[in-house]
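Just one protein chain is left out here, and the rest sit where they should.
Take a look at chain A:
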Amino acid sequence: MSGTMTLDELADNFSLFDDWEDRYRYIIDLGKKMTPLPDSAKVQANKVEGCISQVWLTSQIEGTGAQAVLTFQADSDAHIVRGLLAILLILFSGKTAQQIAAIDADHELAKLDLDQHISPNRRNGVASVVRVIQGTARRLLAA
(Lines give C-alpha, C1' and ligand atoms only; values in the text may rest on other atoms or scores of the structure.)
Protein backbone atom coordinates (compact mmCIF):
# COMPACT_ATOMS: atom_id res chain seq x y z
CA MET A 1 0.00 0.00 0.00
CA SER A 2 1.35 3.39 -0.91
CA GLY A 3 1.61 5.49 2.20
CA THR A 4 0.97 8.66 0.27
CA MET A 5 -2.11 7.61 -1.64
CA THR A 6 -5.24 9.56 -0.79
CA LEU A 7 -8.77 8.36 -1.04
CA ASP A 8 -9.38 10.66 -4.00
CA GLU A 9 -6.50 9.09 -5.88
CA LEU A 10 -7.89 5.70 -5.01
CA ALA A 11 -11.28 6.78 -6.34
CA ASP A 12 -9.60 7.85 -9.61
CA ASN A 13 -8.00 4.42 -9.90
CA PHE A 14 -11.32 2.77 -9.18
CA SER A 15 -13.09 4.70 -11.87
CA LEU A 16 -10.81 3.06 -14.45
CA PHE A 17 -12.41 -0.32 -13.87
CA ASP A 18 -15.67 -1.03 -15.54
CA ASP A 19 -15.59 -4.69 -14.60
CA TRP A 20 -16.39 -5.78 -11.05
CA GLU A 21 -13.83 -8.57 -11.21
CA ASP A 22 -11.05 -6.06 -11.88
CA ARG A 23 -12.33 -3.92 -9.05
CA TYR A 24 -12.21 -6.84 -6.66
CA ARG A 25 -8.80 -7.83 -7.94
CA TYR A 26 -7.61 -4.33 -7.10
CA ILE A 27 -9.15 -4.44 -3.62
CA ILE A 28 -7.60 -7.86 -2.98
CA ASP A 29 -4.29 -6.45 -4.15
CA LEU A 30 -4.54 -3.51 -1.75
CA GLY A 31 -5.05 -6.04 1.03
CA LYS A 32 -2.08 -8.11 -0.03
CA LYS A 33 0.19 -5.05 -0.04
CA MET A 34 -0.92 -3.95 3.41
CA THR A 35 1.53 -4.80 6.20
CA PRO A 36 0.01 -7.81 7.94
CA LEU A 37 -0.56 -7.74 11.67
CA PRO A 38 1.76 -10.11 13.55
CA ASP A 39 -0.03 -13.12 14.99
CA SER A 40 0.72 -11.75 18.47
CA ALA A 41 -1.61 -8.83 17.70
CA LYS A 42 -4.41 -11.08 16.46
CA VAL A 43 -5.86 -11.42 19.94
CA GLN A 44 -9.33 -11.05 21.35
CA ALA A 45 -8.57 -7.58 22.71
CA ASN A 46 -7.89 -6.29 19.20
CA LYS A 47 -10.80 -8.04 17.58
CA VAL A 48 -13.54 -5.99 16.02
CA GLU A 49 -16.78 -7.90 16.20
CA GLY A 50 -18.14 -8.70 12.79
CA CYS A 51 -20.62 -11.17 11.48
CA ILE A 52 -18.73 -13.33 9.04
CA SER A 53 -14.98 -12.79 8.97
CA GLN A 54 -12.50 -12.01 11.70
CA VAL A 55 -11.10 -8.47 11.88
CA TRP A 56 -8.33 -7.15 14.13
CA LEU A 57 -7.36 -3.51 14.62
CA THR A 58 -4.51 -1.92 16.56
CA SER A 59 -3.83 1.76 17.09
CA GLN A 60 -0.78 3.77 17.99
CA ILE A 61 -1.27 7.24 19.44
CA GLU A 62 1.43 9.91 19.41
CA GLY A 63 0.72 13.06 21.35
CA THR A 64 -2.39 14.01 23.25
CA GLY A 65 -5.76 15.58 22.71
CA ALA A 66 -7.02 16.86 19.38
CA GLN A 67 -3.57 17.01 17.80
CA ALA A 68 -2.62 13.45 18.70
CA VAL A 69 -1.66 11.48 15.59
CA LEU A 70 -3.29 8.07 15.26
CA THR A 71 -1.71 5.25 13.27
CA PHE A 72 -3.76 2.16 12.65
CA GLN A 73 -2.95 -1.35 11.57
CA ALA A 74 -5.59 -3.86 10.63
CA ASP A 75 -5.97 -7.38 9.34
CA SER A 76 -8.61 -9.97 8.48
CA ASP A 77 -8.76 -13.63 7.54
CA ALA A 78 -10.79 -12.71 4.45
CA HIS A 79 -9.00 -11.22 1.44
CA ILE A 80 -11.66 -8.77 0.33
CA VAL A 81 -12.16 -7.55 3.88
CA ARG A 82 -8.39 -7.03 4.21
CA GLY A 83 -8.49 -4.92 1.05
CA LEU A 84 -11.37 -2.87 2.42
CA LEU A 85 -9.42 -2.39 5.64
CA ALA A 86 -6.50 -1.08 3.56
CA ILE A 87 -8.89 1.48 2.10
CA LEU A 88 -10.03 2.51 5.59
CA LEU A 89 -6.41 2.96 6.65
CA ILE A 90 -5.83 5.21 3.63
CA LEU A 91 -8.78 7.25 4.83
CA PHE A 92 -7.96 7.38 8.53
CA SER A 93 -4.43 6.35 9.46
CA GLY A 94 -1.70 8.91 10.17
CA LYS A 95 -4.15 11.73 10.78
CA THR A 96 -4.88 13.73 13.91
CA ALA A 97 -7.73 12.90 16.25
CA GLN A 98 -9.44 16.09 15.17
CA GLN A 99 -9.17 15.22 11.48
CA ILE A 100 -10.31 11.66 12.02
CA ALA A 101 -13.35 12.67 14.03
CA ALA A 102 -14.34 15.16 11.33
CA ILE A 103 -14.22 12.69 8.44
CA ASP A 104 -17.60 11.92 6.95
CA ALA A 105 -16.86 8.28 6.26
CA ASP A 106 -20.11 7.68 4.40
CA HIS A 107 -19.43 10.57 2.06
CA GLU A 108 -15.80 9.66 1.44
CA LEU A 109 -16.41 5.97 0.87
CA ALA A 110 -19.31 6.72 -1.46
CA LYS A 111 -16.68 8.05 -3.89
CA LEU A 112 -15.51 4.48 -4.33
CA ASP A 113 -18.99 3.19 -5.06
CA LEU A 114 -18.35 0.41 -2.55
CA ASP A 115 -21.24 1.41 -0.40
CA GLN A 116 -22.67 -2.08 -0.22
CA HIS A 117 -19.55 -3.29 1.55
CA ILE A 118 -18.39 -0.52 3.80
CA SER A 119 -21.32 1.67 4.61
CA PRO A 120 -21.15 2.14 8.37
CA ASN A 121 -24.81 1.23 8.54
CA ARG A 122 -23.99 -2.27 7.49
CA ARG A 123 -23.69 -4.85 10.18
CA ASN A 124 -20.28 -6.20 9.36
CA GLY A 125 -16.74 -6.09 10.61
CA VAL A 126 -15.57 -3.37 8.24
CA ALA A 127 -18.32 -0.99 9.30
CA SER A 128 -17.52 -1.69 12.93
CA VAL A 129 -13.90 -0.71 12.25
CA VAL A 130 -15.03 2.77 11.20
CA ARG A 131 -16.91 3.13 14.49
CA VAL A 132 -13.93 1.93 16.53
CA ILE A 133 -11.49 4.26 14.72
CA GLN A 134 -13.69 7.32 15.06
CA GLY A 135 -14.57 6.36 18.62
CA THR A 136 -10.88 6.30 19.53
CA ALA A 137 -10.42 9.74 18.00
CA ARG A 138 -13.48 11.17 19.75
CA ARG A 139 -12.31 9.90 23.11
CA LEU A 140 -9.04 11.78 22.59
CA LEU A 141 -10.96 14.93 21.74
CA ALA A 142 -13.09 14.63 24.85
CA ALA A 143 -10.13 13.95 27.14
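As a convention for this text, a residue touches a chain if its C-beta (ideal position, glycine included) is under 8 Å from a C-beta of that chain, and two chains touch if they have at least 3 such contacts; residues count from 1.
Going forward, contacts and distances are computed from a predicted model.
Engineer: Which protein name, taken from UniProt, belongs to the chain you can't see among "Cysteine desulfurase", "Electron transfer flavoprotein subunit beta", "Phosphoribosylformylglycinamidine synthase subunit PurL" or "3-isopropylmalate dehydratase large subunit"?
Structural biologist: Hidden chain, UniProt protein name: "Cysteine desulfurase".
Engineer: Consider the whole complex, including the chain that is not shown, and state which of A:A11, A:A41, A:A66 or A:I80 touches that chain.
Structural biologist: With A:A11, A:A41, A:A66 or A:I80 as choices, the missing chain is touched by A:I80.
Engineer: Which residue numbers on chain A touch the omitted chain?
Structural biologist: 20-21, 24-25, 28, 51-54, 76-81, 117
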